[in-house]
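The complex is shown incomplete by one protein chain, all other protein chains being positioned as in the whole.
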Amino acid sequence: MLVVAFVSFSLFNFVGDPINNMVGEETSDEERAELRETLGLTDPIYIQFSRFIVNASKGEFGISYQLRRPVSELISERLPATIELVLVSALIALVFGTLLGVYTGINRKSFLSDAILAISLLGVSLPTFVIGILFIYLFAVILGILPSFGRGEVVNIGYWSTGFLTITGLKAIILPSVTLSLFQMTYIIRLVRAEMMEILQTDYIKFARARGISEKSIHYKHALKNGLIPVITIAGINIGTLIAFSIITETVFQWPGMGFLFIQAVQFVDIPIMSAYLVFIAFVFVMINFIVDILYYFIDPRIRVKAETVSG
Amino acid sequence: MTFLKIDNLSVNYEMRRETVYAAKKININVEKGEILGLVGESGSGKSTVGNAIINLIDEPGKVSGGSIILDGTDIYENPENIFKLRGKKIGLIFQDPQTSLNPILTIGEQLIETIQTHLKLNAEESKNKAINLLKEVGIKDAETRFNNYPHQFSGGMRQRVVISLALCCEPELLIADEPTTALDVSIQSQILDLIKRLTKERNLAVILITHDMGVISETTSRVAVMKNGDLVEIGTTKEILTQPKEIYTRALISSVPPTNKKINRFKIIEKENKNEGQTNIKILNRWTKKEIIEQDLVKVKNLSKTFDDNFFTESSKNSVMAVDDVSFAIKEGESFGLVGESGSGKSTIAKMIVNLYSPSAGDIDFDNVCITKIKNNKEMMKFRKQIQMIFQDPYSSLNGRLKVKDIVSEPIKLHNPSISSKDLDNYIYDLLESVELTQKSAERYPHEFSGGQRQRISIARALATQPRLLVCDEPTSALDVSIQAQILNLLKDLQEQLNLTILFISHDLPVVRQMCDRIAVLKNGKLCEISKTELLFEKPSHDYTKELLKLMPKIESIYN
Partner (left out) sequence: MDNRNLTLLNRIKDSDIYLSFIKSPTAIISTLILIIIFFCSFFVELVTPYNPFDPSSLSLMDAFTPPSWTEEGLAKFILGTDGQGRDMLATILYGSRISLIVGFSAVLFALVLGVGLGLSAGYFGGKYEMFVMRITDVQLTVPSILMALLVDGIARGIISRELHDEMAIYVLIFAIGISEWPQFARVSRAATLVEKNKDYVSASTIIGVSNIIIMFKHILPNIMRPVLVIGTIGLALAIIAEATLSFLGVGVPPTTPSLGTLIRLGNDFLFSGEWWITFFPAIFLVILAFSINLLGDWMRDTLNPKLN
């Protein structure tokens, strides 16, 4: 976390001259110096860094060069949109990915499995933005049944603005979330399938078969539970990746989230937004790792009872 | 009526290039209350027969003919039949207890699920039954252990759990596929005793699949010998072991190292390589033969090695003492044996002598120079040349990407960079012929050779530097007995003619008896005793050695 904070800070400080990026060519030297003073850029590095950390922990990342508004304000405006999009996508990817993965892992030779696999391979080959464009063309331009951009109407609940409570909002989230989840879903299908296939080859499954345990129990009790252990890790990384890929989806669908903000920031070298985004991402990753570790503890007895002695 | 009747059973594997006939028209009958041994070398089809009975043949194998009738039910007549039989009527035990249990379910959960699949018992009754079973197979404190996960049990205990699972629904037929191969001798005898006891108490029919003639001799009442998918012969254990009718059985039995006497050479009846008689050691012409001096070639002094479990914590709590204050000396020209069960530290000592590991404490002297303190690379090379090693696993000890020629030439070129390419070729041919391989082998890759032939390549590579000390770390334990006999003969010949000193490491007491002049016994990293071979076997002084000797399965026990 601190490493990321430092990197973001370095970004803030050393990459180019923020003043040059902020002001036009015609700005006089005095004006520049004045701006430098107000932004605190004349202080020694370590003071700047500690100020950066203090501010970051308060959620303040300075003022956007491009939009001339506080970054914290911009982020809190955009955050709900991204989180709703990512959560819906993660849900789609995990649920369908696991179900299809288990199906293809168990029924290895059925036609449907082959079809799912071929489609999933196509899914890995389809860049997210291409899927987005195809969806827009199909559902918005040709069929005209779903909106191609924006969030629809949103309802404000305190600081949070949600699109879940209006019909237009729900309609608007369908295309972006499906687009975003497809790539991850295909990935999870393949992972779960490989995992299931490997576990079904193990001795303990063979031994369970030899004891006459029903196929249903072998698949869903013995194999799936073991197979889910790596899926949890992947699901964690998956959410992180979804946040990153939301940059693309948000651009294609002009979804007013953080990714959209970030990509504009990259194009205009708007360092405060970039570093704030980085810190946000790092925070999310740390949280996810924490949650994954806790889940591991509950699902894998080998970690849970590590402390107890091996006897016999 | 026969309890289990295997009638003309054939099993085929349709491979990409050919069809492998894993079992060819096998006829075997088994009665209740008897243990039938199914013995054979790797690839003989013995496990295939076991799997066929319970209809669990791995893909792409298929039963292509014959029938298996268990207590009047034809297993293959109706595919549904087997589901009523598995667990209920037939129990199966696998070789490796480490992988036979589901790691994320408690043993109680696994027992109860199996019990409730076949018997109409409620939760309480199943639990009582499971706990009684655990007690029956000798698990102490069964009520608490019931809620443990498999990784909380040691190897031997896990195999007991596996047996309780196989027996929990009171099957009448038990198939045990190499049930003790992954276990140490002391545990092996406990598990075999358990199987014998249960057979008697429950009037089971047992098929014991194994490659170990000692186990067969001590456990079974009848024996079936298989080779390449054929049933060679079947009869009472005594008949087969004492008066085998078939040549193959005779060859098999003669290559089993006797436990009660030392023989000079193994009698080889069927040979993997064609040329007969004593080896023509061509390499002798090139060998700068060192006369054997009366001296200790290797002196190991107070050697210790600790492995840290965890990289971060260097506390003694987490570290494992693999070798603990061991001292011994190997005389030049002798065969010195190092014996112990898994975890005894015997391989660790070998790796320290060849300088793969550095000791945590103590010294190793070679030819009166302390080699553990050498830092200089050039200095080290002198000793690398003199100490070579042969490994256990013939499949991992050769780099599959290199031709045999390149494997054998690497040490020659390294220690003699100026050798001409013609001389090099001849050198390689001499080496290969010395280990009874043809010159043509040089152009081939390791995967084209069998395990025994690979071990020969390994030996050729080790001889290429003309070493004085040859460290053999379980050189034959991955090989079938008939191949083992040939490799042991080869090592004996080489030692005799090249004046080699051999450090021979093994868990297999009969083999060590045949190979070594003196033997050191290790347990948990500590040295128990060092003694002349015959003295050790006749009058062991340490309790542990006595126990090992008592427990080791003896093929000769059939005479008693």
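Going by the order they are written in, the chains are A and B; count residues from 1 in each one.
Here, contacts are C-beta pairs under 8 Å (C-beta built on N, C-alpha and C of every residue); 3 or more make two chains touch, one makes a residue touch a chain.
Small disclaimer: the values here were computed from a predicted structure and weren't measured.
The undisplayed chain touches these shown chains across the complete complex, A, B.
If you put the hidden chain back, the residue from A:95, A:121 or A:155 that touches it is A:121. One of A:92, A:133 or A:299 touches the chain omitted from the figure, and that residue is A:133.
Of the candidate positions B:147, B:399 or B:438, contact with the unshown chain belongs to B:399.
Hidden from this view is one chain, which touches subunit B at 16-17, 311, 351, 354-356, 380-381, 384-385, 387-389, 391-393, 396-402, 410-411, 414-415, 443, 458, 461-462, 465. Residues 3, 11, 15-16, 121-122, 124-130, 133-134, 136-137, 141, 194, 198, 230, 237, 240-241, 243-245, 247-248, 251, 262-263, 265-267, 269, 271, 274, 278, 281, 285, 289 of subunit A touch the missing chain (whole complex, contact as defined above).
The rule is simple: only the chains that are shown with their structure count from here on.
On the subunit B side of its complex with subunit A, the touching residues are 54, 56, 83-88, 90-92, 94, 96, 99-106, 110, 113-114, 117-118, 139, 148-149, 151-154, 156-158, 162, 165-166, 168-169. For subunit A in complex with subunit B, the residues that touch the partner chain are 202-214, 217, 221-222, 225-226, 229, 299-302, 305, 308, 310-312.
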